[in-house]
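With one protein chain withheld, the remaining protein chains of the complex are depicted in position.
Which chain is which? They are A and B, in the order written, and residues in each are numbered from 1.
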Amino acid sequence: MIRMTELSIGQEVELELGGKAKVAGIIGSGGQGTVYLVEYNAMKWALK
Amino acid sequence: MKDPEQFKANIKRNISDGAPSNKFIWPRYLTKSMEDGTFGYLMEVKPDSFDSFVDILNTYKLKVDPLTGRAVREPVRFTDLKAMVTACINIANAFRQLHRAGKSYQDLNDGGFFINTDTGAVLVVDCDNIAPDGANFGIGGKPGYMAPEIVRGIAKPDTQTDKYSLAVVLFKLLFRGDPMEGEKVVKDVCLTEAAELKHYGSEALFVYDPNDASNRPVRGIHDNVIKFWRIYPDYIKDAFIKSFTEGLTDPNKRIIENEWQQLFMRLRTEIIACTCGRTNFTSMFEKQDSTTYRCPKCGMTFATLGFSNKEYRMPLYIGCKFYECDIEQNSDDFIGVAGELVENKLKPGVLGIRNSSEKVWNVKMPDNQFYKVDPGKGCPIWPGLEIDFGDVTAKI
Partner (left out) sequence: MSKKNKGKNPEQAVNEQQAAVEETAVENTAPADDLDDMFDFDDDPLGATGVSRKSLVIFFLIDTSGSMKGTKMGELNTVMEELIPEIRKVGEADTEVKLAVLTFSTDVKWMYSEPIAIEDFEWARLNAKGVTSMGAAFKELNTRMSRNSFLNSPSLSFAPVIFLMTDGYPSDDYQAGLKELSTNSWYKFGLKAALGIGNEANDDMLAEFTGSKDTVVHAYSGNQLAQMIKIVAVTASQIGSKSMTLADQNESELSDEDVYASKQKMLGQQIQELVNQNESDDVSFDTGW
């Protein structure tokens, strides 16, 4: 995510296209913020 | 962040444009903005088989032991030399693709790449700052990777400054050190803002600048660079020298992506894996005569295959490969294997070349006659071997 908000596991994030991505875990964090593992449309994605 | 709205609009544009190729982990879906302006995007998950460029440079990665919670060091290393050189080809190629799409990376640094250390496949991540050439959304880049004109504040990031960063990335991968960090920089000790402006901007000096030795690598600190500079062939070193001398101040003198690609394709072809265990470039082997190399360690000799479309020759040893781009004049395919040197399964000790391509070859056999060799079949290696691939021919 761009800005400093922390997301919690299970939290749902709405997509502009429609539909929601559900936070499943944290992949990593670096200088530009945290990258989360999410589930969307039955597939795993990375959310930044 | 300078302009969040513009930044978001750029990501949106990148999403709709799509990635330049499958070498990029690209933004795919945008999230709805929250009240405070926070937004994010979805992208593919990076496969586990890829290691970060940073971990490769550090030679290890930290893995957290699930039982103790403590971090353990796991070594990170290329499986073989061919994988590392292939990674160089892929990195240059990725930038070529990006620039052909009219975009530039702008914030190129070691956090932006993932590399498969077995195959040399490359994934470019961190595509937040990729933007049309000329646009800039408040990111300058990372000194060390940034072109000197950006460090000095007299230019904004674009494809020309990307070329400088590309040279830095390639130098770091091969020589495992910073091209501008030598005696002159280390003497200053403290990396203040003014020191960085000086050493990476206004007074940047290549560690192996042929005309100025005041910034040579320091033994004990820059041992990798010292060691590897002695190994690589001149055509590679010359490309780096040009990038980091003339290319420091004149962006037009920087090596272009396609040139890097050709140079590394040659370097890959010029690898010899000797049976005694020594794997190195032909520059580190003895030249017995104009077409034969000799291993200085065990004395084994290697014949070479000359291609009609190249000035350099390919040393022959079990497992060596040539690619589609080697046998087809207009092919850009440096990944597809066209032929491979193998040992005959029925007659051990007899070496031949297997046709791994999809074309039929015309090959001169030991009876001096030409015969067709279908895909999947092979031909023996003998002193008078000639292969006609169509546009291109090869001869021992």
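Rule of thumb we're sticking to: a contact is a pair of C-beta atoms (placed from the backbone, for glycine too) under 8 Å apart; a residue touches a chain by one contact, two chains touch by 3 or more.
Please read these numbers as outputs of a predicted model, since none were measured by experiment.
Of B:A101, B:I241 or B:M284, it is B:M284 that touches the chain left out of the display.
Although one chain is not drawn, the whole complex shows that of B:V218, B:I327, B:C379 or B:I396 it is B:V218 that touches it. Set against the missing chain, the residues B:K32, B:K187 or B:K372 yield one that touches it, B:K187.
Contact with the undisplayed chain is limited, among B:P20, B:G40, B:G120 or B:G177, to B:G177. For the options B:T59, B:Q288 or B:T301, the residue in contact with the chain missing from this view is B:T59. Of the residues in chain B, those that touch the hidden partner chain are 52, 54-55, 57-60, 62, 71, 77-78, 80-81, 84, 110-111, 136, 138-144, 146, 150-156, 172, 174, 176-178, 181-183, 185-187, 189-194, 196-197, 200-202, 213, 216-224, 226-228, 230-232, 279-281, 284.
Methods note: only the chains that are shown with their structure count from here on.
Here the spacing of chain A and chain B, counted between their Cα centres, is 32 Å. Residues 1-3, 5, 13-17, 21, 27, 30-32, 37-38, 40, 44-48 of chain A are the ones that touch chain B when the two sit in their complex. Residue ranges of chain B in contact with chain A, taken from their complex: 1, 4, 7-8, 25, 28-32, 34, 36-46, 111, 126, 128.
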